[in-house]
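In what follows, a single structure is set out as structure tokens and then discussed.
Note that this complex is displayed minus one protein chain, with the remaining chains in position.
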Amino acid sequence: MSSVNKKLKLLSFTALLLVLAAFAMVLFYAPIEVNMGIVQKVFYFHVSAAWVGMLAFLVAAVCGILYLSKKQLKYDFLTFSAVEIGLLFTAIANFSGMIWAKPIWNTWWTWDPRLTTMTIMAFTYIGYLLLRRGVDNPEKRARFGAVYAIVGFASVPLTFFSSRLLRTIHPTIFGADTGDMAMTPAMYQTMAASIVAFTVLFAALLWHRSILATREAEIETLRAQTETLEFGEVQND
Amino acid sequence: MINFSYFIAGYLVIFGLPGAYIMRLVLLKKRVDREHAELTDRH
Partner (left out) sequence: MKDWLHSVRTLVWKDLLQEWRSKDMLTAMFAFAILTLFIFNYAIELSPVNRAEIASGIIWVVIVFAGTLGLNRSFTAEQDQGCFDALVMAVPDVSAIYFGKMLTNWLVMLFVSVLILPIYSLLYNQSLFNIGFILVLVLGAWCYSAAGTLIAGMTVQTRMRDLLLPILLFPILMPVNMAVVKAAGGILAGAPLVDVQAWLVLLAAYGIIITTVSIMVFEYVIRE
């Protein structure tokens, strides 16, 4: 158990370091973009968060498939954690996207296909969490969660393509075009660093959350056991 | 200057949300540890 703990500590520490390093790069290494000014720097972590949001959903769907084929609860805990953390990063992506868009295009929301798809994905995540809450039986909960994670993930590319089709047919819908940015090599490097940093952070958070989920489930079982025992004792009196 | 305040707001979101989540995990861990101790102490 302690070697797992050590690895986790190392991962967490590395994640923190990488995030700080990436942030330093954003502040000091990346140039200020010509057209957009300093607020453009929000973009690095906005994209990273969006990427992690997608990755989390993929992890959730894969663990869902693994659960259905192997029936081991650890996969359910991974799916659940991936969804929760994915929701976190999707929220970061959405809000940072809005904050970035406002000073540049003077609107909070652009019906950009990627942003729209991410928002719909967020609602799928929320649906997953509500579904889980509505089922008491742990085995059924895991099963249903897996099914919904899989179906949800299958719908994402379809949602993306339809949003994009909507945009090409209606270019008059006010939209943001990231092609407006002039990107230098330093910016690409900073972007890569931010993506790597957030991905490692995701891995660390995922690990921590799954362990906690496992322990929460242990407590649920323990609690059920003690209740049966106490009930038994009362009956014997 | 307005541009700069959006920059600040953006990074408050980018680091604040994960920070809040990590704090939530820490509190959750404390609660889980406490309940685990309670339930095992009962015997």
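For reference, chains read A and B in written order, and residue numbers begin at 1 within each chain.
By our rule, a residue touches a chain if its C-beta (ideal position, glycine included) is under 8 Å from a C-beta of that chain, and two chains touch if they have at least 3 such contacts.
As the structure is a prediction and not an experimental result, all values here were calculated from the model.
Taking every chain of the complex into account, the chain not shown here touches A. Checked against the full complex, the one of A:74, A:114 or A:143 touching the unshown chain is A:143.
Listed residues A:21, A:135, A:183 or A:217: the one in touch with the omitted chain is A:135. Touch with the chain omitted from the figure is made, among A:120, A:183 or A:222, by A:120. Of the listed residues A:4, A:17, A:34 or A:166, the one in contact with the hidden chain in the full complex is A:166.
One chain of the complex is left out; on subunit A, the residues touching it are 68, 120-121, 123-124, 126-127, 130-131, 134-136, 139-140, 143-144, 146-148, 150-152, 154-155, 158-159, 161-163, 165-166, 169.
By our rule, only the chains that are shown with their structure count from here on.
A separation of 15 Å divides the Cα centre of subunit A from that of subunit B.
Across the complex, subunit B meets subunit A through its residues 2-4, 6-7, 9-11, 13-15, 17-18, 21-22, 25, 28-29, 32, 35-36, 39-40, 42. Of all residues in subunit A, those touching subunit B in their complex are 23, 37-39, 41-42, 45-46, 49, 85, 88, 91-92, 95-96, 99-100, 102-103, 201, 205, 208-209, 212, 215-216, 218-219, 222-223, 226.
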